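A single protein chain has been omitted; all remaining protein chains appear in their positions.
Up next is subunit A:
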Amino acid sequence: LSREDFQRIPELAINPLGDRIINAFFPEGEDQVNFRGFMRTLAHFRPIEDNEKNKDQNGPEPLNSRSNKLHFAFRLYDLDKDDKISRDELLQVLRMMVGVNISDEQLGSIADRTIQEADQDGDSAISFAEFVKVLEKVDVEQKMSIRFLH
C-alpha cells in the first residue's frame, strides 16, 4: 500500500490528523507498507482481553497493551521521533487539529499551559514517562480499541 491508497478513503481524508495516522503505518523512510506492517500497526487497536493479562508474563509485551497504545499516541505527537514532545511539535499538531480557527497566540498559550502541567523534570518537553503520568486516569483501553463483530 502507498500513501495515496490511504488518502482515497474519504472518511480518513477529512480527519484533521489523517496524515499523521497514515504516517504511522509506514516505517522510517519507506513509501510502501505490506500486509504484515499494516496488521502490526492495526494490532495496537485490539481490545485488551482479560484472559491475556496473566498469560505470558515473561514474553514480549503484546502490541495492544496499554503501554503500547499510549506509545502509539505519543508517536503521533512526536514529529521528529526523538522521544520527546517539544513545544513546537505540540504546536504543529494542535495546528493540524484546529485548522485556521484559532490564532497563533491562543494556540501558543494552550501549548504552554499543557506542557507546564505535564512537565515534571523541567525540560520544557514531554517525555514518554511524563506522557503516561498525565494520562494515568484516562481509560485508554476503551478509547483506543476497535472491536470486531463476529
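Basically, a contact is a pair of C-beta atoms (placed from the backbone, for glycine too) under 8 Å apart; a residue touches a chain by one contact, two chains touch by 3 or more; residues count from 1.
Simple rule for what comes next: contacts and distances are computed from a predicted model.
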Expected UniProt protein name for the omitted chain (select from "Eukaryotic translation elongation factor 1 epsilon 1", "Chromatin structure-remodeling complex protein BSH", "GPAT3 acyltransferase" or "Mediator of RNA polymerase II transcription subunit 20") would be "GPAT3 acyltransferase"
In the full complex, subunit A touches the hidden chain through residues 6-18, 21, 42, 45, 72-73, 76-77, 93-94, 97-102, 106, 109-110, 113-114, 117-118, 131, 134-135, 138, 140, 143-149
